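Please see the structure below; I have some questions.
One chain of protein is taken out of this complex; the other chains stay put.
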Amino acid sequence: MNDDKHKLSMHSGRLEALGDGIFSVAMTILVIELKLPSVKGNNWNDLLNALHQTWTEMLCYLISFIVLGIMWFGHRMMFEYITKTNRYFIFLGVLFYMVVCFVPFSTRFLAANTFKWYGVLLYGINLSLCNLTLYAQWQYGIHRPSLHAREIPGEIKKEAKKLFLLSPIVYSVAIAFSFYLPQVSIAIFIITPIVYLIPNIFDKYLP
Amino acid sequence: MNDDKHKLSMHSGRLEALGDGIFSVAMTILVIELKLPSVKGNNWNDLLNALHQTWTEMLCYLISFIVLGIMWFGHRMMFEYITKTNRYFIFLGVLFYMVVCFVPFSTRFLAANTFKWYGVLLYGINLSLCNLTLYAQWQYGIHRPSLHAREIPGEIKKEAKKLFLLSPIVYSVAIAFSFYLPQVSIAIFIITPIVYLIPNIFDKYLP
Amino acid sequence: MNDDKHKLSMHSGRLEALGDGIFSVAMTILVIELKLPSVKGNNWNDLLNALHQTWTEMLCYLISFIVLGIMWFGHRMMFEYITKTNRYFIFLGVLFYMVVCFVPFSTRFLAANTFKWYGVLLYGINLSLCNLTLYAQWQYGIHRPSLHAREIPGEIKKEAKKLFLLSPIVYSVAIAFSFYLPQVSIAIFIITPIVYLIPNIFDKYLP
Partner (left out) sequence: MNDDKHKLSMHSGRLEALGDGIFSVAMTILVIELKLPSVKGNNWNDLLNALHQTWTEMLCYLISFIVLGIMWFGHRMMFEYITKTNRYFIFLGVLFYMVVCFVPFSTRFLAANTFKWYGVLLYGINLSLCNLTLYAQWQYGIHRPSLHAREIPGEIKKEAKKLFLLSPIVYSVAIAFSFYLPQVSIAIFIITPIVYLIPNIFDKYLP
């Protein structure tokens, strides 16, 4: 019992700061990697042609930026409930950050192979792993009351589970389509983030 | 009513930290992308020639750095008044960060096409979108009293509106000039940031 | 004695923030430097071949990410005990950050020379220096009670010493093997991080 006074608080602030850093570098890096459109003449058509040549690349980066924004939001929400950390929670956090760091890489791969099944495959797997590792961290967290800042309502747990698992399922469908209709896969990548913007049960608890 | 104890605070600190990260990467990246001047001989003239070849590029980066600094300041001011967040405020924040991340890209494009109308066009649109998305976030914020830290004086709202909308208007003029006198456009890009340094109503509330 | 009221607190928060920034850039940079696999055809075999060509590179980056994650954890733990700083503590911190910043460089070198003794040598030296500089900072810190936030239990000091010195010793063995059996060296680089995930005395003090 005399260990009690040596108990550490291990506030989650540092882990959040590392995450904010990683997200901000990953999001900025997305745009850094865009190739400059090269305009061949001085007419509107020349500009439009140049932009047209980079539009799939541009689109992939826009999708990834929004997706990373949504993941950041989910990650940020988690720390409203969980404000202490331990070795395993941090380890799961590092895994999550690792797959987040791969997003600029798989985006670049998708941009180079936009309507190819393998482009869709690696991208879909990467985004799914982001959700699944964050879900693993959340699951570990909600089962360790010593990490909690407050009671976690039952409906929040249910809603979070639904939101975490939705995109891996949807992205599996995108991957399945990629072998025949990769355009549909890309459409799924565009639509899915929008679903996360629809009001849900969380909003009731937000200011 | 029993949801009240589950109400989350959603302090804006994390969103600000993400923004500080994004601004710091975007600002540092500007300079990373500068090409090294290559000095051909050992005289002053050789150095001056080498610097002369990179001066438009250098100038574009300096303008962008100062502009990003001013935007960071506006963004920072907003969080003196608004200290809580919700899904929509954060979504608008992510949009703002997205266009901020594009600034190194459109700066590179302007540096490669400094006195071309399309260089001015994309750069002007990008900077305008930065102001407009930040303005959208501010507008959303000031109409949600549950996000406020303090009362927002009426004159602050008026002044903020003026400052947010000034640069999109001025940059439209710059774009209009670009088709005939791109030098004037560049001059506008140089002068506009200076306007934001002139004392305004905000200063009265600052230490 | 009238200097007492001028005594500065020099909280470690800023040094930690600098470290979080450096770790987050270093970790994200690791992945940025990965070359895109180039898929030559449209079959599974083509994808597998392309991935196969990058697997050693991929592996080096994964190891480094996990190693940096573990070092970040060690660094983070230190600041549970030490929350004030002075010139020398900060100088040792800057040295630690310097060798951390070299990890993406030595990882790139290992990826280019995976089964060569010199690849293993530089990488092993770099990772060892990370541990040794952090250990130097910790040693300085624990001998300056004016920097402490709380009493540091004796068994924590012993365990920390063990954990700090373990990897330099193990990496020396990896370097020794590299001249004859570089595969064993790489295996040691893979296994060592796992050792740091085994529960240890620290866990008893964590939430």
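Of note:
Letters are used for the chains, namely A, B and C, taken in the order the chains are written, and counting of residues starts over at 1 for each.
In this text, a contact is a pair of C-beta atoms (placed from the backbone, for glycine too) under 8 Å apart; a residue touches a chain by one contact, two chains touch by 3 or more.
Just so it is clear, the model here is predicted, and its values are computed rather than measured.
When the full complex is taken into account, the listed residue touching the unshown chain is C:97, out of C:97, C:123, C:138 or C:177. One chain of the complex is left out; on subunit C, the residues touching it are 3, 5-10, 14-15, 17-22, 24-26, 29, 33, 84-87, 90-91, 94, 97-98, 101-102, 104-105, 108-109, 112-113, 116-118, 121, 144, 146-147. Touch with the hidden chain on the side of subunit B covers residues 16-17, 20-21, 23-25, 27-32, 34, 36-37, 39, 42, 46-47, 62, 65-66, 69, 72-73, 76, 79-80, 150-151, 153, 156, 197, 199, 202-207.
Simple rule for what comes next: only the chains that are shown with their structure count from here on.
Two copies of one chain, subunit A and subunit B, touch each other, and the residues they use overlap weakly: the shared fraction of interface numbers falls below half.
Work out the mean CA point of subunit A and of subunit B, and you get 25 Å between them. In whole angstrom, the spacing between the mean C-alpha positions of subunit B and subunit C is 36.
Taken residue by residue, subunit B touches two or more other chains at 21, 24-25, whereas all remaining positions touch fewer.
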